[in-house]
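Note that one protein chain of the assembly has been removed; the remaining protein chains are unaltered in position.
Our next item is chain A:
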Amino acid sequence: MAENLDQSFEESSMSNEEKRKINREQRIQIIAFAFMIGITILAFLAVGSEQLPGVFTIPFILFLAFVQLILQLYYFMHLKDKDHGWPNSFMISGLVLAAPMVVSLILLIGIVKY
């Protein structure tokens, strides 16, 4: 098996159905990528422009970051696909465990210095 690995194939062994799926996946990836660049630009603009007040900017870019995270995990890292139950549950439990820690450490060390 191993000695045939670098031989190239005459034509793809994928069925038309599979090819369609791959193409669709590619399109989704590109759209998601473009969208993510878009919201990144938006975040830069929000911070860079002098007109917007900080009360608006901070929650706004945090929201954009959250959207970015979801896109990244579910579209780029394929968590939306079938048979990704275990990676999903691990990712979510990691977030659920880390979030309260980060929040409480910000509250305690950032404010009361303990």
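Everything below uses one rule, namely that a contact is a pair of C-beta atoms (placed from the backbone, for glycine too) under 8 Å apart; a residue touches a chain by one contact, two chains touch by 3 or more; residues count from 1.
We adopt the following convention: contacts and distances are computed from a predicted model.
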Review point. Which listed name, "Spermidine/putrescine ABC transporter permease", "PBP superfamily domain-containing protein", "Sulfur carrier protein" or "Cytochrome c oxidase subunit 1", is the one UniProt assigns to the chain that has been left out?
Key: "Cytochrome c oxidase subunit 1"
Exercise for review: Would you mind spotting which of A:Leu62, A:Met77 or A:Leu108 touches the chain that isn't drawn?
Suggested key: A:Leu108
Revision key, fill the gap. Where chain A meets the chain that is not shown, the residues are 1-2, 86, 90, 93-94, 97, 100-101, 104-105, 108-109, 112-114
